[in-house]
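As you look at this complex, bear in mind that one protein chain is not there, while each of the others sits in place.
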Amino acid sequence: MAKEQLTPAETKTMMLKVADAIIEAEPILTDADRALGDGDHGVGMERGMNAVKEKLEASEYESVGKVFMDFGMAMMSSMGGASGAVFGTLFRAGGRSIKDSSTFGPQELANLITSGTESVMDRGGAKPGDKTMVDALDPAGTAANSATGQSLVDAMTATAAAGVAGRDASEAMIATMGRAKTLGEKSIGHPDAGAVSVAIMLNTMKDFITS
Amino acid sequence: MAKEQLTPAETKTMMLKVADAIIEAEPILTDADRALGDGDHGVGMERGMNAVKEKLEASEYESVGKVFMDFGMAMMSSMGGASGAVFGTLFRAGGRSIKDSSTFGPQELANLITSGTESVMDRGGAKPGDKTMVDALDPAGTAANSATGQSLVDAMTATAAAGVAGRDASEAMIATMGRAKTLGEKSIGHPDAGAVSVAIMLNTMKDFITS
Amino acid sequence: MSDLKKLINDPLKVADELVEGLVDAYNGDCIHVGQRSLALRNIPDGKVALLVGGGSGHEPIYHGLVGKNLADGAACGDIFAAPPPGIVLEATQAVDKGKGVLYLYGNYAGDVMNFDIGAELAEDEDIDVRTVLICDDVASAPPTEKQSRRGVAGLVPIVKLVGAASQSASSLDELETAAKKACLMTRSIGVSMSPGSIPATGKPTFDIAEDKIGLGMGIHGEPGVGEIPMTTTDELVPQMLDYIFKDFDADEDVDALSEGDEIILFVNSLGATTMMELLIALRKAKQIFTERGIKIYDVIVGPLVTCQEMAGMSFSITKLDDELKEYWNMSCQSVCYTKLEGHQGA
Partner (left out) sequence: MSDLKKLINDPLKVADELVEGLVDAYNGDCIHVGQRSLALRNIPDGKVALLVGGGSGHEPIYHGLVGKNLADGAACGDIFAAPPPGIVLEATQAVDKGKGVLYLYGNYAGDVMNFDIGAELAEDEDIDVRTVLICDDVASAPPTEKQSRRGVAGLVPIVKLVGAASQSASSLDELETAAKKACLMTRSIGVSMSPGSIPATGKPTFDIAEDKIGLGMGIHGEPGVGEIPMTTTDELVPQMLDYIFKDFDADEDVDALSEGDEIILFVNSLGATTMMELLIALRKAKQIFTERGIKIYDVIVGPLVTCQEMAGMSFSITKLDDELKEYWNMSCQSVCYTKLEGHQGA
């Protein structure tokens, strides 16, 4: 049964599912980072998601923003690595922008992603096209912003689709940031590992909301 | 055409053939030492035989004993390792015992091997049955001593056969000396690497003398 | 190495356990701080502190560079992962003696972001923090963009020099200046023949053909300038050093390496490459420097900047002036690198 306006408890449940999905995808993320980076993205994200689960399962929420802030804080303090900082920033900043909301609807979705993405770009200096997670986040944010008038199901569906398309588009990009940078043209043909994580996260949120 | 009473020049030719035979057998010697030791016997013997060839090819001999002394000295100064010392001792001491001979006949063969073997046992403390080259040398010496009244062809044939039998007998022995020592009963079933070398040397001498 | 027979306990706990072991290796000279940091036991009050750090799995760096006349502390991440900001903060607090803390670490996106967030947290606690990035890998960017280069094995001579400088630095400014000079004067080039692996996955960090060498590869297997056919030491070493010579030449911020110059030469193994191979490579490098009239002031050789069982090696060259020589001549002691006063061949 599709959902509109998630409660904080539902938001927590959704983000626990996100954590499980990422843990399950560890081998996929490992391989994506092996192709372009140092191969530790899967293990790092798994470590982060275990910390997330511990934190979220032990907490009750009145604000949906706080769910995401805790999600981000757990990642940031447990993971380290580039992804600990960028994903931590994404969810902490994104969550802070909706920390006064007690429900999660299309507007919160849009705020979460756009604020989070902006902070990620501030923190790490990546721009769209640099072949990072930003290339999945940025189109997802645009889609979410255009869908604030629609139902959460439709907004989330459009957002996830845009994130997946962004992940796919990252395959054709030349890496200019981080570990994959010196690959140059050889980085073409592989999606960015962080973008793969973002797509999995958005798809899992969509599956939760639409089911 | 079988040979009796080798000249110093023939003796030199024979020992150059021994050197070539050992070089060719490098992989066999390597594998024998891998099973029980550190796997370097083939390379070490090859190094020794190259030094032997350089020395012998550059020298002319009036004494047959001197051929063997140079053979031993070249091994001793180029090889190192257990085999450099024991094979060097074998040929230096064996050669010294016949250094006044201008021909190599059954008596010289017997003296070479028995004096050489004695010095090897003095140097390294190995006795027959300890699973070393001594187990090929000792029966070869006994055979050579019993054959001093026969033709060189027959004496050499009997000596080589005894050496080969000794090598084969070493398969059933338990190593008590050197690298293979701690193998204990597990050393059973493999011949000793140094005994394999001795058998090849004696067989090559036999082939030269009988052809 | 295809058959990984690593002797560990829980693969997810290797970073924590190795740091415990490292503290044991210091036998009391270092203390374990917070979650996963290391600090010298007795940092004098008023000392300008030097903090290093980075991912684990590269032992004996980074945390093995804490020591006498070296770094005061280290913030240790998980395998190949920068330490999270909380760990950076705990390490910063442990080493700060009121005169501020210099962060000196290899330039990787993850490290920069986490140390930066850690620095912001430290500033909130009124601790002065300054950062100098180690960017010594000439294969990773041209001289005009050298601030975007990776930090690789050059960190060993750099931390040695800056650790010495920190003993007498009167301010964070002064130490920052010394660190910038040590970094500017140090350049590295590496090659790799086969990958390391991550204990938690057992997977190699990259793939490379049986008959190829990755020229200019980074210490996690980041690609360098390209792959070349497997070759001999005497063919490879001149090619490697050429990158260093050309880089000093092309860089407008430094003079070319030329006759009469004195250098520290560090020959590093990434793990599987043996000391035998390093020494053979050192022999060739020495010939090349001698031909050019460049004097080797001191040598470091060994597997100090590793990536698990990765096969490969690197050269790091530090060009010395009188100030750097004075820092070099100080003794130092740590799990990673120890030297007596002076220099070899004095």
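For clarity, chains are labelled A, B and C in written order, and residue numbers in each chain start from 1.
Everything below uses one rule, namely that a contact is a pair of C-beta atoms (placed from the backbone, for glycine too) under 8 Å apart; a residue touches a chain by one contact, two chains touch by 3 or more.
All of these numbers come straight from a predicted model, not from anything done at the bench.
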Which displayed chains the hidden chain touches across the whole complex: B, C
Omitted-chain contact residue, chosen from C:12, C:141 or C:299: C:299
Among B:6, B:25, B:82 or B:137, the residue in touch with the chain that has been omitted: B:82
Sole residue of C:65, C:278, C:294 or C:320 that reaches the chain not shown, by the stated touch rule: C:278
Residue of C:130, C:286 or C:325 touching the missing chain in the full complex: C:286
Absent-chain interface as seen on chain B, which is shown: 26-27, 30-31, 34, 37-40, 42-44, 47, 76-86, 88-89, 123-124, 177-184, 186
Chain C, residues in touch with the chain not shown (by the definition above): 1-3, 5-9, 14, 17-22, 24-29, 56-57, 59-60, 64, 68, 191, 193-194, 199, 210, 213, 230, 232-234, 236, 271-283, 286, 296, 298-299, 301-303, 306, 308-309, 311, 313, 331, 333, 335, 338-340, 343-346
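Criterion: only the chains that are shown with their structure count from here on.
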Chain B and chain C, separation of their C-alpha mean positions in angstrom: 54
